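A short write-up of the structure that comes next.
Omission of a single protein chain aside, the complex is shown with its protein chains in their original locations.
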Amino acid sequence: MQLGMIGLGRMGGNIVRRLMRNGHTAVVYDKDAKAVAGLAAEGAAGANMLEEFIGKLEKPRTAWIMLPAGRITETTIEAIAKLMEKGDVIIDGGNTFWQDDVRRGKALQARGIHYVDVGTSGGVWGIERGYCMMIGGDKQVVDRLDPIFKTLAPGIGDIPRTDGRQGRDPRVEQGYLHAGPVGAGHFVKMIHNGIEYGLMQAYAEGFDILKNANIEALPQDHRFDLDIADIAEVWRRGSVIPSWLLDLTASALAKNPTLGTYSGFVEDSGEGRWTVNAAIDEAVPAEVLTAALFARFRSRKEHTFAEKILSAMREGFGGHKEPHEAPQGASNPPKAGHS
Amino acid sequence: MQLGMIGLGRMGGNIVRRLMRNGHTAVVYDKDAKAVAGLAAEGAAGANMLEEFIGKLEKPRTAWIMLPAGRITETTIEAIAKLMEKGDVIIDGGNTFWQDDVRRGKALQARGIHYVDVGTSGGVWGIERGYCMMIGGDKQVVDRLDPIFKTLAPGIGDIPRTDGRQGRDPRVEQGYLHAGPVGAGHFVKMIHNGIEYGLMQAYAEGFDILKNANIEALPQDHRFDLDIADIAEVWRRGSVIPSWLLDLTASALAKNPTLGTYSGFVEDSGEGRWTVNAAIDEAVPAEVLTAALFARFRSRKEHTFAEKILSAMREGFGGHKEPHEAPQGASNPPKAGHS
Amino acid sequence: MQLGMIGLGRMGGNIVRRLMRNGHTAVVYDKDAKAVAGLAAEGAAGANMLEEFIGKLEKPRTAWIMLPAGRITETTIEAIAKLMEKGDVIIDGGNTFWQDDVRRGKALQARGIHYVDVGTSGGVWGIERGYCMMIGGDKQVVDRLDPIFKTLAPGIGDIPRTDGRQGRDPRVEQGYLHAGPVGAGHFVKMIHNGIEYGLMQAYAEGFDILKNANIEALPQDHRFDLDIADIAEVWRRGSVIPSWLLDLTASALAKNPTLGTYSGFVEDSGEGRWTVNAAIDEAVPAEVLTAALFARFRSRKEHTFAEKILSAMREGFGGHKEPHEAPQGASNPPKAGHS
Partner (left out) sequence: MQLGMIGLGRMGGNIVRRLMRNGHTAVVYDKDAKAVAGLAAEGAAGANMLEEFIGKLEKPRTAWIMLPAGRITETTIEAIAKLMEKGDVIIDGGNTFWQDDVRRGKALQARGIHYVDVGTSGGVWGIERGYCMMIGGDKQVVDRLDPIFKTLAPGIGDIPRTDGRQGRDPRVEQGYLHAGPVGAGHFVKMIHNGIEYGLMQAYAEGFDILKNANIEALPQDHRFDLDIADIAEVWRRGSVIPSWLLDLTASALAKNPTLGTYSGFVEDSGEGRWTVNAAIDEAVPAEVLTAALFARFRSRKEHTFAEKILSAMREGFGGHKEPHEAPQGASNPPKAGHS
């Protein structure tokens, strides 16, 4: 089947490659002509203008947009929609805010153009491992695109099957899900990323406590000098907490036990934020997912204004002066006999 | 190698079975004579009195205690130590607080008895899957017990090896770790459980948001009726968040999509609490692990006194009356135009 | 000065009364004719139709809308704006989402009508104590309305003056603030309420810990049977934490030490939610304000779906069965020797 791809970055380029390796054809466009030339050399039909891109697509056309969420995706969809005809399909595979999907889907539907949102997980490993896809859109359109999704998905592989799934949608075990109408795909992907933040932070806090188990503020006989890399490895094997994220952590620690090459500034994509917004709109308490998001916000600041307010109050009621330099983490030794 | 086991519950019994299946011998004791008889029928040497138990052990003796953490473990260790001789070993494989290990280890060392703490993970699946063990104790004692640990551990199996581990302790890849001196084993196991709480809560909150995506308080075009069981399944395949805990969740949801048989009272073992205490002693912020613990506390109450205080304040300043019945979760519809 | 008031509930009615007691005049409208008649009997000019209301206002007209935030406020503003003329002023004194103010302000400005948003704090006590007002709008309009705000504000009273405010806007010490352009008033009021949630929850948790200091799970010599009402009272006097909210709590506890008449279902208005949304948009970590909001969400549910997910996982890996009835809060006694 033929797919048009706009955006040939890490994700878009590899999706095209995985499709071509498995017998599909692709028309590709990127504002970077080199990226286009590169994939053309691998067998794709390259286009250097959107008009050319559209012209090379067979009708009904299918154009997958794989760009950063936000303005650039919005304007690209607007531009391409003007060149498209009734029955064509636009897939947004990026990390788009699902409410934007809903809005766009309605606008495009009025013009007879189909819109499909595909939350696409897999990162740099997807080309080999396959992509987990969470799809929103009309049934007949999603069904028509099935050959694409089937190829991109990891397939059942050697992951054990879940009991009790007899009679359920078999695509899910292949690694792709038609989650619901337009927007549902990115909604589910958003929650996936929200959970990802929570999982990451849970591991991170645990390792932090292990790492600090040897600080001087602790009583001598309550201190441990632990090998964090070995701990990450042993938990992969027979414990309750193995996961792909733990695999990656064990791998990073094996090579770099102190993680000294990292500074600790942690970006967040919009999806963690939108997850919390969704929780609030639904009145669902989501303490862990929110705390994980806030830990990232905090990681990017030297100090918050909030902390200065605290210092000002403390000076106000207690005459407490701030230390000139950062005190040790545990500058207040725990109470006698406690730890 | 011979091992004595005290406590033949779900964990202790299966540990003995896994050892015997692999050529080891066992002496077993439990206050429940039937449990002793059962394992004796499977080939263990049974004992109905501690003295008999000790008498059947070859010197230097090794007695593994697998009892609920707390008083019963404490008194059993005291009782058995009185019957033991220099060079004998007591293993505490339960979920003991690591500071109790440190204290006991010192007291027993003064009498020439070795103490080893083994944080043992694996639950009901351990007999087949093997146990992940985090071990604290003196090197020569832990080394002497290696045949036991090697058999109980899962072994390398088909779990992919981590790059960069060349030259590191090979036992870790088998699934057991000598973490450090007495107490270190349970310390690492405690953090394992702390992380477990955090991971569980991250998934739980995510699924809760998915479940509530269809409540009436949301705008009609922002509601989704999602299949939670399918979502759990698809995330197992190619996403960033697969894990054993997700496998279990997918399995539970496949059989019981509404989880209607569960009430939602969630116990906590001591280890989540001790993890937070450790974080506090080390001055490590551990928001996610703590929030996960508090969510369990809250799950076990109809209402907190804190909530009544809030109601009293609200009546005080605003004349707000409480609803007679629980309002809908999202009784305050989100702002127009927001979701 | 004359003011028109739409919405004669607890807040709107008392605002009119406080104005009339201090020499202003009022035109009042409410869909409830009895409420109109009541205030008319106290000296206001009543109107039973919006047209009549508008007709009785002197030009340039000033209409204060005091209705629940959301649809009813929106449609009322739309209706009244159609009846108004260039130079007239609409004040929204309710708990409106500030982004709605920004949108409305622009739309009305295009028609020559001024819009002023007034975050109004004071609750049922405002008629006597005065209202703290946070105002957004154009300078000349806010200035023109000054007699109204001055009368409604508490005035400097006997609250000690803050050093270092020489040369600053004197209105602030009277209890009203021109915070900025349209939307700024409700933005500041939103944060006020967000903080209010956090303060309330801080007290509430503290009293909860005091209340539970006598549970049986604690060691006998670490249990205290505390008089919560006396503690609330003593903290009002010379401690670091006196506040109006503590005064209200002490008052509630003096009359009703167990708070047995409250169930503990705690509503939230939109402002706590919007505060967290604002924190997220600004990438400001706001753990406490968010936790306070989530505690309210949780208070309104018997159990969350998240809790059932936890139970399902626990059964999956450990065979743990849920208790049939709610266990005691502290069903897991703290570790020996810890508390």
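We just call them A, B and C in the order they show up, numbering each chain from 1.
Convention: a contact is a pair of C-beta atoms (placed from the backbone, for glycine too) under 8 Å apart; a residue touches a chain by one contact, two chains touch by 3 or more.
Model, not experiment: these values are computed from the prediction.
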Sole touch to the unshown chain from C:Thr62, C:Gln99 or C:Thr304: residue C:Gln99
Among C:Leu8, C:Met134, C:Ile148 or C:Leu259, contact with the omitted chain is made only by C:Met134
Even though one chain is not shown, subunit C touches it at residues 99, 102, 106, 121-123, 126, 129-132, 134, 153-154, 156-157, 159-160, 162-165, 168-169, 172-177, 179-181, 183-184, 187-188, 191-199, 201-203, 205-206, 208-210, 212-213, 215, 217-218, 221-222, 224-227, 229-231, 233-247, 250-251, 254-255, 275, 277-289, 291-292, 294-295, 329-332, 334, 338-339
Against the hidden chain, subunit A presents residues 10, 69-71, 74, 97, 99-100, 123-125, 200-201, 203-205, 207-208, 211-212, 244-245, 248-249, 251-253, 256, 259, 262-270, 273-274, 277, 287, 291, 295-320, 322-323, 326-329, 331-338
Where subunit B meets the chain that is not shown, the residues are 240, 268, 273, 276-277, 280-281, 283-287, 290-291, 293-295, 297-298, 300, 304, 306, 317, 338
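Criterion: only the chains that are shown with their structure count from here on.
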Comparing which residue numbers subunit A and subunit C contribute to their contact, where sharing over half means same and under half means different, the two sides are same
Reported most central chain by Cα centroids is A
Separation of the C-alpha centres, subunit A versus subunit B, in whole Å, is 29
Distance in whole angstrom between the CA centres of subunit A and subunit C is 37
Note: subunit B residues in touch with at least two other chains are 99, 123, 201, 203, 205, 208, 212, 244-245, 251, 277, 287, 291, 295, 329, 331-332, 334, 338
